[in-house]
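One structure follows; several queries about it will come next.
Take a look at chain A:
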Amino acid sequence: MTRRLRRLVSAVVVFALASCSNTDPATDGVLNVYAAASLQAPFEEIAAEFEAAHPGLSVQLNLAGSSDLATQIIAGAPAEVFAPANAATMEQVAAEGLLASPSKTFATNVLTIAVAAGNPLGIESLESLTEPGIATVLCAPQVPCGAAAAAAQEVSGVWLEPVSEEGSVTDVLGKVSSGQADAGLVYVTDVDAAGGGVDGVPFDAAAQAVNTYPIAAVGSSGDPASDFIDLVLGESGQEILSSHGFGKPAQ
Partner candidate 1 sequence: MTGVYSGMPRWLLAVAAAGALFLIVPLTALVLRVDWSRFAELVTSDSSRAALLLSLQTSGTSTLLCVLFGVPMAYALARTRFRGQRVLRALVLLPLVLPPVVGGIALLYTFGRQGLLGESLRVLGVDIAFSTAAVVLAQTFVALPFLVLSLEGALRTAGTRYEAVAATLGAGPTTVLRRVSLPLVRPGIVSGAVLSFARALGEFGATLTFAGSLQGVTRTLPLEIYLQRETDPDAAVALSLVLVAVAVLVVAVAHRIHEGNAP
Partner candidate 2 sequence: MSLDFTAHVPARDFNVRFSLATGETVALMGPNGAGKSTLLSVLAGLLRPDCGSATLDGKTLYDDGEWLAPHTRGIVLLAQDALLFPHLSVLENVAFGPRCAGVPRSAARKEAHRWLREVDAADLAHRRPVSLSGGQAQRVAVARALAAEPALLLLDEPLAALDISVAPMVRRMLRRVLEGRSAIIVTHDIVDALLLADRVVIVDGGRIVEDGPTRLVLERPRSSFAAGLAGVNLMTGTTTRDGLRTPGGVQLAALQDRDLPAGEEAAAVFSPRAVAVHRLRPTGSPRNVLAVTITDLEQHGGRTTVRADHLSAEITTASAAELDLLPGAEVYFSVKSAEVEIYLR
């Protein structure tokens, strides 16, 4: 009874969605790329390059938190390329048998200490965050940047007492740029994308808590999807990524 009702409800929802958007990848000339929000800047450039090389094909970028995207894909969203911000999220989608090919690592990212522009408190290392009176904000361990922060603390043996564990990088940056907090651990690329409001202070343990970005084709996607992945992994894609602060994956 319960299951039947649930199926009925989802049937109604699917019908409602289907009537709003055409989801057939073969005919509409649109490539649906689901990518982590942190990839916005480089992926917009890569998409432009891809469109230039493939006349008649346009790239639709769906940029959001990695776990949101995974939830959408598992629920049947018409993704053709998936590029989350960590391997664990990719594994969730893989576990549902939704990947067309094994995922490949295309970029890395390292943590940095985000501080107010000009670093007025003179923060130099993880240790300086343990000084009394310094308000540090981290991501919650449940989200990728928080997991990385936990790993960095493990490696360095420096244990931080955050005043807040935020749900996203944006919230951490917001607290630092508004002066509510003195420092926060975020990715190098996040500081890069945040503009002038915050500066990044590199620290040693960061190199041992590297985050990797995987990419894979989803479902029954065709050639355009693998072409896009090739572009990302290829020389020009890697150049764009590194210009935005991303690292190259270890070979």
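Behind the choice of candidates: all candidates are chains of the complex that A comes from, given by their letters.
Simple rule for what comes next: contacts are C-beta pairs under 8 Å (C-beta built on N, C-alpha and C of every residue); 3 or more make two chains touch, one makes a residue touch a chain; residues count from 1.
What you see is a predicted model, and the numbers here were worked out from it, not measured in a lab.
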Inquiry  = Looking at 1 or 2, only one should touch chain A in the complex. Which number is that?
reply    = 1
Query = Mind pulling up the chain A residues that touch candidate 1 in the complex?
reply = 2, 5-6, 9, 65, 67, 71, 135, 137, 140, 142-143, 162-167, 171, 174-175, 178-181
